[in-house]
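Here the complex is missing a single protein chain, while all its other protein chains stay put.
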Amino acid sequence: MSQTVVLGVIGSDAHVVGITILEQAFSAAGFDVVNLGVQTSQEEFAEAAKAHDASAVLVSSLYGHAEQDCQGFQGVLEDAGVDAVTYIGGNLAVGQDEFEETRRTFRELGFDRVFDSETDPEDAIAALREDLQITPTESERATISS
Amino acid sequence: MSQTVVLGVIGSDAHVVGITILEQAFSAAGFDVVNLGVQTSQEEFAEAAKAHDASAVLVSSLYGHAEQDCQGFQGVLEDAGVDAVTYIGGNLAVGQDEFEETRRTFRELGFDRVFDSETDPEDAIAALREDLQITPTESERATISS
Amino acid sequence: MIRDERIPSDELRRIDEEIRSNWPTGEDVDFEEAIEYHESLPDHKRFADVLESADKPLLQPRAGVPRLDDQIELLQYLHEEGKADLLPTTIDSYTRDNEYEKAQQGLDKALETGDDTLNGFPAVNHGVDGCRQLIDAVDAPIEVRHGTPDARLLAAITFAGGFQSFEGGPISYNIPYTKRHGLEETIEKWQFVDRLAGAYTERGVRINREPFGPLTGTLVPPSIAIAVMLVEGKLAATQGVRSITLGYGQVGNVVQDVAALNALKKLGNEYLPDEVVVTTVFHEWMGGFPPDEARANGVISLGGMTAAIAQPDKVITKSPQEFQGVPTKEANSAGLRTTRQVIDMAIEQKIDIDGIEEEQDLIERETRCLMDTIFEHGDGDVVQGTLKAFDSGALDVPFAPSDSAKGAVLPARDDDGRVRIFEWADLEMDEDIKEIHKARLSQRADTEGRDQSFRMVADDVDAISDGKLIGRPQSQPQGDV
Partner (left out) sequence: MIRDERIPSDELRRIDEEIRSNWPTGEDVDFEEAIEYHESLPDHKRFADVLESADKPLLQPRAGVPRLDDQIELLQYLHEEGKADLLPTTIDSYTRDNEYEKAQQGLDKALETGDDTLNGFPAVNHGVDGCRQLIDAVDAPIEVRHGTPDARLLAAITFAGGFQSFEGGPISYNIPYTKRHGLEETIEKWQFVDRLAGAYTERGVRINREPFGPLTGTLVPPSIAIAVMLVEGKLAATQGVRSITLGYGQVGNVVQDVAALNALKKLGNEYLPDEVVVTTVFHEWMGGFPPDEARANGVISLGGMTAAIAQPDKVITKSPQEFQGVPTKEANSAGLRTTRQVIDMAIEQKIDIDGIEEEQDLIERETRCLMDTIFEHGDGDVVQGTLKAFDSGALDVPFAPSDSAKGAVLPARDDDGRVRIFEWADLEMDEDIKEIHKARLSQRADTEGRDQSFRMVADDVDAISDGKLIGRPQSQPQGDV
C-alpha cells in the first residue's frame, strides 16, 4: 500500500497555516504528501486521491462551514473509485459547540476520524500509522479517542 | 428629630475604606456623623446610637461574616431603647451569591434597607433623606430598589 | 493594461449597472437617493468624522450573524454592554465568494429553523432596505468587514444601505483570503469599490476605507504589512477616497508593535496625498489563540497595553473565545471591556520604552526598500509595480494561500520575540538589513542551541496558543529569564 496522503482545505476556506504545519509534519514522518492547498473542492480531493493512489485523504476546515462543504463527499470519493482512510480536522462548527456533537456529525458524514483544533500533528500521525498498518476493529479504534 | 447618623463596621471586620468614604459623603450632605470605625460590636452601635440620639444606624460589612455578626442586632438596639432607621451595606455574603437572596436575609434580620457594594453613597443619602422626612409606605419604599 | 488611474465617470456608471444586475437586490440602489439617506444620518453615525475626531483609541469588535433582527440585537448589545465605540458587520463566507444563491439558502434556513449555518451577515441578500434598518436601529457608526475579493456588489448595496466604512483592499482581501482570484483582477475590482466610495466622498459623504492590515495574521513582518497598506491607501486615494484607515496586526512584541504603528502613521502621511485624512487601526493578535479563555484574556490585554502606548485611532478587539469559534455576544463584549480597562488604566501614563525609535527606523527603511522596488517594477505606476513585484517575489507575504503571491518568505521570532525574516526567498531588501535580521536570528538559535529551520517557524506559529511568545524548544534553556 502506498504511503501517500492527500491534504487540503475544503470549500471556500482559505486558512492555510494549519495545513502548512501538517504538510511539514507528515513529510517529516515519512509520508508522501500531496498538498492541494486551500479552497479545494470535493472533486479536486477525489481526483488527486485517485491520481496518486492515496492511502489517506486529510481534510482541513477552519472557517465554520465544514458541514455544508462535506455533504456527499464520501459519495464523490466512491464514485471516483477512491479507497482511502478519510480524516477531517480543524475548527468544524460555527460558534461554541460541544466537540463530541461535532465529532458525531462528521462520523456520520463518513469520516474515519475527526480531530479538533487542539490536535497535535503527532497524534494524527500516530493514528494514521495505526490505521494503515492494521485494520483496527471498531473497539480498538475507540480507544484512541478520535 | 436629630440628623445624627451612627456609622461603623460590624464584627471583626477591619475594612475601613468604605466607611471613610461614607463618613465624608454623609458629612458633606449635612448629617452629623458619628463614625465608630471598624470592628464595632453590636453593643457599641447601640450605646452610641442611644448616646447621640441617632436617627439612623449605618452598618457596614465587607468581609463576608455579616450574617453571623448581625444575629440579634435589632434586639440589642431595642433593649438599649434605640429608635432609628437601620441600614446595612457592603459585601454581605461569602462567595458569589445572588444579591436578592442576600437582601432578603438582611431584611429578615430587621434592617430597613440593604445596599450592595456597588452602591453610590449619593443613593444611600437620598434614601436616608426620604426615610427621615416622610415615613414612606412599603410601596413607595420599594420604588427606590434597596 | 490596468494602471493606477481614476476610473472615468461613464465607466463607473457602466460597471455599476452591470454589477447591480448580478442579484435582484442590486436594483434597489439609487445613488442620489442614497446620498440623501446619508445626509439624513445624525453626526454620531458618520464613521469618518467620529473616528477622526476621537481623542483616544476607539474600540471595535468583529461580529456578524445571518438574520437582520439578530444582527440588530447583537450590535446593540455590543454597543451597550461592550461599550464598543464603533460597530462592525461581518459578512458571511458565501457572500465573500459572490455565491449569493448559497447565502440565500443559508439565510432562509436561518429564518426557518433558527439554525445559523452562515458565518456572517449576507448584506447583499438583505439589500439596501435591510442594511438601512440596521443603520437606523443601532446608535453608532457601523463598518462592513468581510474578506471579499470581488466586493463590488457588496459595496454598492452597503454604501447605499448607509454604511460609511468598508474594510479590505485588492491585496489584503486577496492574498490572505483566496487562491482563486488573480491580483490583477482584484485590483481592478477594488478600483471600482474605491471609485464608488470616492463618488460618495465627492458629494460630501466621506466613506471611510480600511485596508486589512493583518494580512495572514501569522507572524507578518511589519514592513511587509505596511508596504501593502501604503499601496492600498494610494490606490484608494487615486479613486477619490479621502478617509483612509491603515491597519496593523499585533505581533506581540511591545517595542516592535509600537514602532510599527508609529511607522505606519508616519509613512501613511508621507506616501498618501495631503488631501487624505490618514488614521490607523491596531488589530489585537490575529494568529492562533490559546484554547483557554483565561489565557486568551492575557493575550487581549497585552494588545490593550500596546494600544495604550502607541495610541492608534482604533483598536479591533478579540474575544476570549477566539480559539473556539465565533464568540457569543457576552464573550465579544468581555473582550471589549477587558481592552477598555487596560487602555484606560495605562493611557494617561507616560510609558516611553527604549529602542522604539531604533526599531521604527528599521521598519521604515525596510518599508522604503519594498516601496522602492514596487515603484521600480512598475516604472512609477503602483498598480503595475505591485503586480510585477508580487510576481517576481520582490514583494511577498508569509503563509499566503493565494497563487498571486509566492508565499515563500518565512518569518521567525528573534531572541526578544520580534518578528524577523528567516527565509527571504526573493523579497527585495538591502543587504545590510538582511544582515541585521540574520544576526538577530542566529542569536536566538544560539540561545536555543539549535539550527534555524522550519521547525522554529512552526514552533513560533504555535507559541502564543501554547502560552509563550517565542517558540522555544521544549527541553532547551529559556533565554535570559
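The chains carry the letters A, B and C, assigned in the order they are written, with residues numbered from 1 in each.
As a working rule, a residue touches a chain if its C-beta (ideal position, glycine included) is under 8 Å from a C-beta of that chain, and two chains touch if they have at least 3 such contacts.
Predicted model only: the values in this text are computed from it and were never measured.
Among the chains on display, the ones the left-out chain touches in the entire complex are B, C.
Touch with the chain that is not drawn comes from one residue among C:10, C:32 or C:55, which is C:55. Interface note: of C:25, C:60, C:201 or C:297, the residue touching the hidden chain in the full complex is C:297. When you scan C:180, C:203, C:266 or C:337 for touch with the missing chain, the hit is C:337. Considering the complete assembly, chain B touches the hidden chain via residues 12-17, 20-21, 24-25, 37-39, 63-65, 67-68, 91, 93-97, 117-118.
Where chain C meets the missing chain, the touching residues are 55-56, 252-255, 290, 292-302, 304-305, 311, 333-342, 344-355, 415-417, 464, 467-470, 478-481.
Just so it is clear, only the chains that are shown with their structure count from here on.
Averaged C-alpha coordinates put the centre of chain B at 54 Å from the centre of chain C.
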